[in-house]
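One chain of protein is taken out of this complex; the other chains stay put.
Now for subunit A:
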């Protein structure tokens, strides 16, 4: 069923034009000649950098969820919330669809994304490529648009400004972990070259 094609022929995913992908030097990107869509990138040292950044992100994710994000101090009465605590507050109020939406976009999907990337990349780094990892990568791709930690961080800032006139605002350790998490996930995304997954790795990959 599959057709023999020159290895570097590809179709633009935004306008469908067939074109040849040039050999890319590290750091170079290829764009569609017709619509300018990003077709391929060649980030240097992709596998090791992506893996290191994703492992860092996983640790930051744990901190961001285990400690309180923000708190309020109102004449000695103190309230601190964790991410899951905020979801529970909405849930117990009967706002279950909204609570589920926040749980998915701020907690579950970012976790799935990190876990799936590690499930795919760790065997690759160890030189084991298995066709079974393809479904995991498909899951990463479908989950990615729904992880919105950076929007959540901005939402925290807006709500704190709204409350700053009535109480003292406290930033918890998880707040800073979440800010660092957004940074590392962004850098990991930039370091990642998805072609790694589909090309047979050279002998002693990553060495």
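In this section, contacts are C-beta pairs under 8 Å (C-beta built on N, C-alpha and C of every residue); 3 or more make two chains touch, one makes a residue touch a chain; residues count from 1.
In the analysis below, contacts and distances are computed from a predicted model.
The protein name that UniProt records for the chain not on display, among "PqiA family protein", "Threonine dehydrogenase", "Branched-chain amino acid transporter AzlD" or "Putative zinc-finger domain-containing protein", is "PqiA family protein".
For the options A:53, A:70 or A:114, the residue in contact with the chain missing from this view is A:70.
Across A:55, A:95 or A:129, the residue that sits in touch with the chain not pictured is A:95. By the touch rule set out above, subunit A reaches the unshown chain at residues 1-3, 5-6, 9-11, 13-22, 24-25, 28-37, 39, 70-72, 74, 77, 79, 81, 85-87, 89-90, 93, 95, 97-99, 101-102, 105-106, 134-135, 137-138, 141, 145-146, 148, 151-152, 154-163, 165-166, 194, 197-198.
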